[in-house]
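Here it is: the structure, laid out below.
All protein chains but one are shown in place.
Note that the chains take the letters A, B and C in the order they are written out, and that residue 1 is the start of every chain.
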């Protein structure tokens, strides 16, 4: 599964994109798994209320399941316009 | 006093502008005076709810007094934009 | 703030661009443009009559009111009179503000007042009918929200 990071999430984690092997069932599970791996993930994911998630390029939420998902993205609230 | 007419009020009365000598105190009085003069005025002024009035080039109403007024205009509801 | 009443066509693109360009403090620009629509029976022409002595004053008063009620950096109103054809641009307004809420609301306010409080009257000419456009009740109602 490809995991993408944008804005300050990308800066904290240090890469814009990586391939992650995980057996996480939901987005939340994936977040916990990554946070346990390294401090930079724990830092980036410390306040989930400040984060948004897209699953296969559609806005989603942390309860979403990852079955069959190819791409998941984490980012702060959007500031377009 | 100059009296101006626009749109279908102008068409019914037959002139766009005329000078009127009148001792009318209010706009209503002027309307009554003109309506009594000739049928074309009576026709144009038959339904005051369908008319608007401007006194010295500002929107006003039929109760307005004519003291010192130089120009009065009658017209239907405006349809700009 | 600028108010223009004219018979000639105006260049919407150039006016909109000129209004927006070079601003450092306005984050939000809104424009509205009114276009002559075709009507049942096929519009041959639209004629716009106006009260020459009063029109600019009325539009300026409306624009001043908008600048007073919202945080506007600038406002523009252009309105044509005379003979127009289907697809011709009748008028435009533009507003510039720091934030979009002010720009949108002020533009809507300008349009609502300009529709019912500026001395213009439209007449439509089709193949078999010539008639003054009736004021719409909803245009009068639209004033109540301000």
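Assume a residue touches a chain if its C-beta (ideal position, glycine included) is under 8 Å from a C-beta of that chain, and two chains touch if they have at least 3 such contacts.
None of the values given here were measured: they were computed from a predicted structure.
A.B. asks: In the full assembly, spell out which visible chains the left-out chain is touching.
C.D. replies: A, C
A.B. asks: Please pick, from C:8, C:25 or C:128, the residue that touches the omitted chain in the full complex.
C.D. replies: Looking across C:8, C:25 or C:128, the contact with the absent chain belongs to C:25.
A.B. asks: When the complex is taken as a whole, what residues of chain A touch the one chain not shown?
C.D. replies: The missing chain touches chain A at positions 4, 6-8, 54, 57-59, 71, 73, 75-81.
A.B. asks: Can you list, in ascending order, the chain C residues touching the missing chain?
C.D. replies: Per the touch rule, chain C residues meeting the hidden chain are 11-14, 16-18, 20-38, 86-87, 89, 98, 100-101, 103-104, 107-108, 111, 142.
Heads up, the rule we're going with is that only the chains that are shown with their structure count from here on.
A.B. asks: Just the chain pair, please, that has the highest number of C-beta contacts.
C.D. replies: By contact count, the leading interface is B-C.
A.B. asks: Can you give the whole-Å distance between the Cα centres of chain A and chain C?
C.D. replies: Computed value for the inter-centroid distance: 48 Å.
A.B. asks: Calculate how many whole Å lie between the centre of chain B and the centre of chain C, each centre taken as the average of the chain's C-alpha atoms.
C.D. replies: 26
A.B. asks: Whole-Å distance, chain A centre to chain B centre, using C-alpha means?
C.D. replies: That gives a centre separation of 71 Å.
A.B. asks: Provide the list of chain A residues touching at least two other chains, using ranges where the numbers run on.
C.D. replies: Correct list: empty.
A.B. asks: Two or more other chains in contact with one residue: find those residues in chain C.
C.D. replies: Where chain C is concerned, no single residue meets two or more other chains.
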